[in-house]
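Sharing a structure, written as structure tokens. Questions coming.
Missing here: one protein chain of the complex. Every other protein chain is in place.
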Amino acid sequence: MNEKFSDDIYGRARVQDTPELEAYYKELEGLGAGALWTVANDIEPWEPKSKSTPMLWKYESLRHLVLKSSELVTPEQAGRRVVYLVNDNRKDVSAAVGWLYTGIQVTRPGEFTSAHRHKASALRFIMEGEGGYTVVDGNKIMLEVNDFVITPNSTWHEHGVDANGKTCIWQDGLDIPLVNALEANDYAVLEGTQELVAPINYSPMTYGGTGLIPPDKEWNKPYSPLFKYSWKVVYPALLEAEKVNEPNPLDGIIMKYTNPMNGDHVMQTMGASIQLLPKGFKGKAHKHTGSFVYQCAKGKGYSIINGKRFDWKERDIFCVPSWAWHEHHNLSETEDACLFSFNDLPVIEKLGLYQERFFKENNGHQIIE
Amino acid sequence: MNEKFSDDIYGRARVQDTPELEAYYKELEGLGAGALWTVANDIEPWEPKSKSTPMLWKYESLRHLVLKSSELVTPEQAGRRVVYLVNDNRKDVSAAVGWLYTGIQVTRPGEFTSAHRHKASALRFIMEGEGGYTVVDGNKIMLEVNDFVITPNSTWHEHGVDANGKTCIWQDGLDIPLVNALEANDYAVLEGTQELVAPINYSPMTYGGTGLIPPDKEWNKPYSPLFKYSWKVVYPALLEAEKVNEPNPLDGIIMKYTNPMNGDHVMQTMGASIQLLPKGFKGKAHKHTGSFVYQCAKGKGYSIINGKRFDWKERDIFCVPSWAWHEHHNLSETEDACLFSFNDLPVIEKLGLYQERFFKENNGHQIIE
Amino acid sequence: MNEKFSDDIYGRARVQDTPELEAYYKELEGLGAGALWTVANDIEPWEPKSKSTPMLWKYESLRHLVLKSSELVTPEQAGRRVVYLVNDNRKDVSAAVGWLYTGIQVTRPGEFTSAHRHKASALRFIMEGEGGYTVVDGNKIMLEVNDFVITPNSTWHEHGVDANGKTCIWQDGLDIPLVNALEANDYAVLEGTQELVAPINYSPMTYGGTGLIPPDKEWNKPYSPLFKYSWKVVYPALLEAEKVNEPNPLDGIIMKYTNPMNGDHVMQTMGASIQLLPKGFKGKAHKHTGSFVYQCAKGKGYSIINGKRFDWKERDIFCVPSWAWHEHHNLSETEDACLFSFNDLPVIEKLGLYQERFFKENNGHQIIE
Partner (left out) sequence: MNEKFSDDIYGRARVQDTPELEAYYKELEGLGAGALWTVANDIEPWEPKSKSTPMLWKYESLRHLVLKSSELVTPEQAGRRVVYLVNDNRKDVSAAVGWLYTGIQVTRPGEFTSAHRHKASALRFIMEGEGGYTVVDGNKIMLEVNDFVITPNSTWHEHGVDANGKTCIWQDGLDIPLVNALEANDYAVLEGTQELVAPINYSPMTYGGTGLIPPDKEWNKPYSPLFKYSWKVVYPALLEAEKVNEPNPLDGIIMKYTNPMNGDHVMQTMGASIQLLPKGFKGKAHKHTGSFVYQCAKGKGYSIINGKRFDWKERDIFCVPSWAWHEHHNLSETEDACLFSFNDLPVIEKLGLYQERFFKENNGHQIIE
């Protein structure tokens, strides 16, 4: 706590304990009450504070353990066979950062889970494999590496890999900790798998045209009807944008995945973005409210988070807590790097809690500790 | 007027003239007034009524006249060198149908107009040529055949063809008659042409990714930031959708051009759609409020409008008035046909005036008169 | 047309007729086409233009004629017994100004109309009488002088006066001319009167609490659930606001009647306001798009419209066309004056066509011609 934020000023609690006050506090406690000034400075911090610590999970360390899970337990036993990544300071809520959960799931060819649903929302970013699929409310979506797929709040969903595919590994992102904290989560299982209600890939083939929406179909759900954002169209879009835009000093060329029906985040509680760091890009630092989980989708580089350097390459996962200074650097002078990320910005924004600050010293770059 | 809609019932005006009433009417007239019952049945029709008549404009008849205009007048003299298409019953307001204006504009290589702007909104659909462009608020957009481009309310805009291009012909669509009727139009000219504020094709290259929006750019205009919808991505999107959707019985495979920021119509007063009629498609009839101008973008077929058949092929233009029965047929058993259309649906919808009726007799098909 | 708006400049049509061109025009005409440059300057005016002329209707001249209508025709014959006020330049569309209709309706004690509905929206402002009522979709609303009541698009409605009431006169406002022009109007009659679905005055008694909405009732209609805005609460609200606000230089103390569910205009196509001109108030002039019909609800004063003075007192009705300069003056130094008005602003605003200009010369006041 620096001097800028001293509690020894008018407007902050500055009461000294006395025997009389202690007796008073005890009396209040007996009635389910307390004196605000005994906790006020704690619960009214000067600036946003995160409980999470920045962390990086190296894929090369985790991959064999993820694969090993498929030898140790069956999907029938495990529900879903997932290694989850947990923040050192958020083990109590099983969160990777803030109120966001993330995990790495493996599915062998021919395996599939039973269908379930919950108030928590989920998303997936494909890391490896062929022939993987997700079924969302009866819509089967085929998945390829770097595809981004959503299974929103209360949709039935299940996952699998075609028998003639290759072992698939993907990253799961959920807001389970948040929805639990808000005391609103639920869970239901379906016996077996869903019946398909539409041809395979119906959703991306119907809603995948830029700026084109079928006016004869009703869509009144509070999330995107486009369940999959394919890398094979997303990456070219980044390259096109790069040709006509100066890279944003903080984020390079960045695109928010959006609901084409309203331009909003893809789901009500979690957003996601993809960003391209041009060759040699050295991003400047800022901090803002909202928690983020990143996966490197392409290339290699490093991020400096609250003064600490985290080196990443393809498939590594790391997190940026709320109000942590962060900046991203591409280590290559010849190739671009791409970062996928998901976040709780829909929550932060809808509740009016977003704020941002730019790092002004040292030309915008943090000093590495 | 059939019996269903007799005015000889309670609730309609049924007053007979008498000398006393005639004196009364005269007295009212002198005070800038009248008796409602003398006009009530006229101004309160039982069903929506359009003043327009269905019409078809054959491109093969008009093309040489359009080209000839470029010999008769210069852009400097004419402002814009356009042959406009006018409904037989709407000559007083220079409208093709309802309150919509349409015209065919020709521009020779190296020609360009000066920039202007107006409260009326405009759109273009490219019919022929190479190297054509539109500049919208400083953004130069290159145009190819079947591209759809917008120049919304109050944007500065100008058009031209690169010196090494080929003569371009495009259809203009504007709501000039509507904005004049609403007594809100204006006009301003810029001396010369606009300075470019962004690289060529900045808009479609930045906003052209499906479900991708750059979160670091502000956009608070009431129209689409995507100024061009390219045929080279629109037509494949129609083909993809066709693979996984049953054709809509009325419209085949239909897509509304939308603003990716909010899923709404591309502009505040005019909407547009593209539809693919599969080979052998025989659309059923309906009628609804709202006026439509169509251009055949591909193939050949016919539409039956209020019982009259209109045969069209690529580049032909026709109109469907408000509340006119209409159905579309593809005449080919081997190739699809595509219809571009624009309309005043944003007006009709926002004002709560949309209604639709389906043609139930004869399996949904009108009897041609 | 002043020099500022000369058509003899680049960007406007300046083509001279020649025999060759005349032949060309004739050829185009035969094909349902024309040369844009022959009409361009007409259909693209430099500034908004209204066809309407400012007019004032004195109640003392009209009142006896309105009452006389009740001797000349029965409600059964007339449908509704209304004297409508028509603009000298809008007789073709039966409009008082722009696309707005207004009329004065009389109902004797014990009389009532049958129920009907239409796509046009309607509103009423009560001028005289006791025991009047309107039934809106089965909700009976009792009306007193200066109450404002709405019967939105497609609601069933009927009017009457209780047998023990006093002859009622009210002003009707409708957008019939607009909805006809947009080719979307319809009409239906109910045999007899509606059955009531709720206690008398259910709507204002349920939705009349400031900032209070019953969360257990569903309301998904596109208009206000508050059907009546009672003078007995509206006028005190104006007085309260006057105590803590400087009068707006243009409009004094002005309040928009709004839909409490969303703060929007009361209906989709017509808005309404009430304004209090403090004693001695001398409003400044401005002009804007949108057409307005005013009724003086209290006091006396005058308005200057496009340089012409119109003196009004309680119950007089006058109109301000689109883009006409106008300013309002209270003639009393001891009492406030109140003006009710209704308008087509919802249309103008939703379509992006609003613009405003302030009169800057002469300290904001027009010179009376």
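Here the chain labels run A, B and C in written order, and each chain numbers its own residues starting at 1.
Here, contacts are C-beta pairs under 8 Å (C-beta built on N, C-alpha and C of every residue); 3 or more make two chains touch, one makes a residue touch a chain.
Because the structure is a prediction, the values reported are computed rather than measured.
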{"item": "Chains on display which the left-out chain touches in the complete complex", "value": "A, C"}
{"item": "Touch criterion as defined above, residue of C:Asp251, C:Glu327 or C:Asp344 at the omitted chain", "value": "C:Asp251"}
{"item": "Listed residues A:Gly160, A:Pro177 or A:Pro260, member touching the removed chain", "value": "A:Pro177"}
{"item": "Touching residues on subunit A - with respect to the absent chain", "value": "9-15, 20-21, 24, 27-28, 31-37, 39-40, 43-51, 55, 57, 61-62, 65, 68-69, 72-73, 76-88, 93-94, 98-99, 101, 103, 113-116, 118-120, 153-154, 176-177, 179-191, 222, 268-269, 289, 291, 321-323, 344, 346-348, 350-355"}
{"item": "In subunit C, positions touching the absent partner", "value": "198-202, 205-216, 224, 226, 229, 233-234, 237-238, 240-241, 243-245, 248, 250-251, 253-263, 266, 273-274"}
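Just so we're on the same page, only the chains that are shown with their structure count from here on.
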{"item": "Chain contact graph, described as a line, ring, star, complete graph or other shape", "value": "line"}
{"item": "Innermost chain by mean C-alpha position", "value": "B"}
{"item": "Subunit A-subunit B separation of Cα centroids, rounded to whole Å", "value": "43"}
{"item": "Whole-Å separation of chain centres (CA-atom averages), subunit A against subunit C", "value": "52"}
{"item": "Of all residues in subunit B, the ones touching two or more other chains", "value": "none"}
